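This is the structure I want to talk about, given as structure tokens.
Excluded from the complex is one protein chain; the other protein chains are retained at their positions.
Order of writing sets the chain letters: A, B and C. Residues in each chain are counted from 1.
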Amino acid sequence: MALALQTFATVSDANAALKAAGTRYLGGGTLVVRAANEGDISVTGLVRSTDPTLSGITVSGGKVRIGASVTMAAIARHPELGAIAKAARAVGGPAIRNMATVGGNLFAPAPYGDFAVALLALDASVGTNDGEMPIETFLAGRDGNPAIVTSVSFTLPKADSFRFLKVSRVKPKGVSVLSIAAVPEQAGDGTVSSARIALGCMADRPMRACAAEKALIGQKLDPDGIAAALATAGEGTSPITDPIASAWYRTEVLPVHLGRLLLT
Amino acid sequence: MAKVPIQFTLNGSEKAEFVEGGTTLLHALRDKTGDTSPKGGCHQGTCGACSVIIDGELRLSCLTLAETCSGTDIQTTSGLAEAGVLHPLQRAFLDAFATQCGFCTPGMIMAAKVLLDHTPNPSREDVVEALSGNICRCTGYEPIIQAVLTAARANSQNAA
Amino acid sequence: MAIRRGRGVAAINYPTGMNLGGDPTQALVHSTPTGNFMVTLSSVDLGQGLKQIMAQICAETIGVPTDRVIIDTADTDTGPHCMGTFASRGTHRAGNAVIQAAKEARQVMLEVAAEELEVNASDLETDGEGNILVKGAPQKSISIFDVALSAHFKRGRSISGRGMFLIPRSYPEKETGAMKPSTCYAHACTVAEVEVDNETGEVTVLMVKNIFEIGRALNPKMVEQQLVGGSWMGISHALYETTEPYYPNRDHGGTDFNQYLMPGPGDLAQTEIIVLERPSADGPYGAKGPGEMCANPQIPAVANAVFDAIGVRIDTLPITPERILRALKAQAAN
Partner (left out) sequence: MELRKNYFADQRKDGLHEIGQPRPRLDSPGHVTGKTAYFADRNFPGMLHLKMVRSPHHHARIRSIDTSEAEKHPGVVKILTAKDVPHNVYTILILIQIGPEDETVLADGKVRWKGEAVVAVLAETERAAQEAAAKVKVDYEVLPAVFDMEEALKPGAPLVNEYHGQNYYLYDSGECRKVRFGDVEAGFAEADHILEQSYQSSPIEHAPTETTGCVVMPEGNDRFTCYTNTQAMFFTLDNASIILQMPGSKLHFVGGTVGGGFGGKVDVIVEPIAILGAKLTGRPVSFIYSREEEMQISSPRAAEKVVIKDGVMKDGRIVARKVTGYTDAGAYSRHSPYGAQKGAAHYPGPYTIPNVWIDTYCVYTNRTPSSAMRGFGVTIGDFALEVQMDKLARLIGMDPLEFRFINAYRDGDMKAHRQPTEGAALIECMQEASRAANWPVAEKYMAMSSYKKGA
């Protein structure tokens, strides 16, 4: 049977159509068309929506809303999103970035999904027609979540407080050995007042490094100050083993890369 | 199943085709329009051999459904030479001996063209980034990077 | 963090052609009515440029410019047998077959020219630009265009030739292994410089200097293509590639170009290529096969450079960051 593509003007109509068995939502196509090409016959129908709520980037009062259909390339070149552009640029090569969407990235299994790591560190909320939910809630339940993601929203980090690192074997493009996004906020004396650190490839989906976050509070971002955070960085992780690297290797180098990121 | 009508502009000429649901643009271009310059190296989005330019943006035709391309303007490497005169990029690839088996070449040229369209005087780093989604197994990339840099210089000299 | 720098060297040789011989290739050459030359083969061009090299070899042998030669390959209804493109044999085997066929065609061409010019064929030479001249009296000449017309329409001669190249098969002696594996060998020496990050095990190849001895660079630009690409592949083998990252465990084999690792355009070592030419006794214009060996010396050179940098040996390919890190930790534990 050929793959039927249905296009709907509204997200709610698309959501309804998505309830049919074997139906998947078509975003940029980098995940679902690939699956179909590779012979995943469980995909029997595709749904997409031209609903304007899915497109567009709005930045106002320090709050950012990105429609789920917005591509990595659009984020990377947006004049007001310079602070997080590097996370969008970390995804794929130029053609992939013209196709891959924010919404799709939230579903990308490790070692993919580097932008979702950034969103997790930014404490984003994920919007569907049913409302907004914290990204952590969304990620935890994403495998069973049939509702179309419409947007992500977050507070734009202060200039230079957003740090992002993607480690890959192949340069400049290559999938992640691991990725790290960190948003340490510093008080006037240079000590860390709050910190969010998100990790990619350290589990099957992006996760927070909660112990390391805690260990940073009140510390300076210098070698001594971050030592405790690095020592606990691996807490709660269960890294993937894949052709790129083993879980052992990922565990070993996580503190090294986190340290380098925090000291930059 | 009913076939889906699609219409688009391919290298400046109007095309109207019927495709089966789920047909990728790569298959539509190759099997329907007869433009075999985009190559199917992986059908996964990991090699770049199928790269085409849609409405000015570099896309992977293997991951793009043909049905979503109605009304678009599509450029491929086979349409780059005008009246038999090679595009500066094509000329530069020849002069730099930047092709061996040639299978990656049309995709490389598409990626390079989009770069030069937006960044007429790219740095080496820009070129490396622009080609980063395209795999070449023969050349070791260096001749291709040099070809793109040469074409950029030729372009800027012509413009001056 | 500590970045350790090291350099290593390796020297190698490589046989040209199928091991133990016995691998024939044929070629046919004929002229068109207007003096272009068709080379018919069943040899395969994998991208290395076999068609172009066969054209240059035929052109040199006949005495015409390369653009007067057309290569017709590979169609089994028309092309005579070739064992195939592998074992660095294409240029050597097919090239010799083309030379033999082109020589035979050239002889007929000179005989026809001799009749037209009323001289002996042995007194004629070609100028390489499409003309046949009387030796010592170049004002007396005829174009190959006119010779071909004459052969076809006046004299009923076929300007054509057959070529076959075969190195007889050698059979190894059972107990001693006495055998003749190959008739000529290419050579190489590579010096590699690397940096190793001793906290992550990541290796950066800063520079490779490759010296290749390839018999004869029939087309230097194409030789360069192959040697540069081969050098990249050698580095790739050394540090990146495998279908089974956890060999002999079969799990986690890569299935795409994201998972199957090779250096990207941002990973390139500064690459220097120097070519020496010691013509082989039986190669076409002295050529040997450089296609395979050019990817070999970088592997041990990089391995030796990694040791030079960090003082531990990785004797298992590929030399991944994980293997380096494990070795460093074992070293530290001792």
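In this text, a residue touches a chain if its C-beta (ideal position, glycine included) is under 8 Å from a C-beta of that chain, and two chains touch if they have at least 3 such contacts.
Fair warning: this is a prediction, and the values are worked out from it, not measured in the lab.
Displayed chains that the missing chain touches over the full complex: A, B, C (touch as defined at the top).
Interface note: of B:I74, B:C138 or B:A152, the residue touching the hidden chain in the full complex is B:C138. Remark: the omitted chain is touched by one listed residue; of C:L46, C:A137 or C:A330 this is C:L46. When the full complex is taken into account, the listed residue touching the unshown chain is C:T242, out of C:N36, C:S143, C:T204 or C:T242. Only one residue from B:T68, B:T105, B:S132 or B:T150 touches the chain missing from this view: B:T105.
Although one chain is not displayed, its contacts with chain A can still be listed: residues 1-3, 38-39, 41.
The chain not shown here touches chain B at positions 20, 22, 30-31, 34-44, 46-47, 49, 76-78, 80-81, 86, 89-90, 93-94, 97, 99-106, 109, 135-138.
Here is the rule we use: only the chains that are shown with their structure count from here on.
Sorting all chain pairs by how many C-beta pairs they have in contact places A-B at the top. Measuring from the averaged C-alpha position of chain A to that of chain B gives a distance of 29 Å. Listed for chain C are residues 258, 262, 264-266, each touching two or more other chains.
Residue positions of chain A with contacts to 2 or more other chains are 172-173. The residues of chain A lying in touch with chain C in their complex are 167, 169-175, 241-246, 248-249, 252-253, 256-257, 260. Of all the residues in chain B, the ones that touch chain A in their complex are 1, 4, 20-24, 43-45, 48, 51, 57-60, 62-65, 67-68, 111, 114-115, 128-134. Of all the residues in chain A, the ones that touch chain B in their complex are 1-5, 26, 28-30, 33-34, 36-38, 46, 48, 73, 92-96, 98-99, 172-173.
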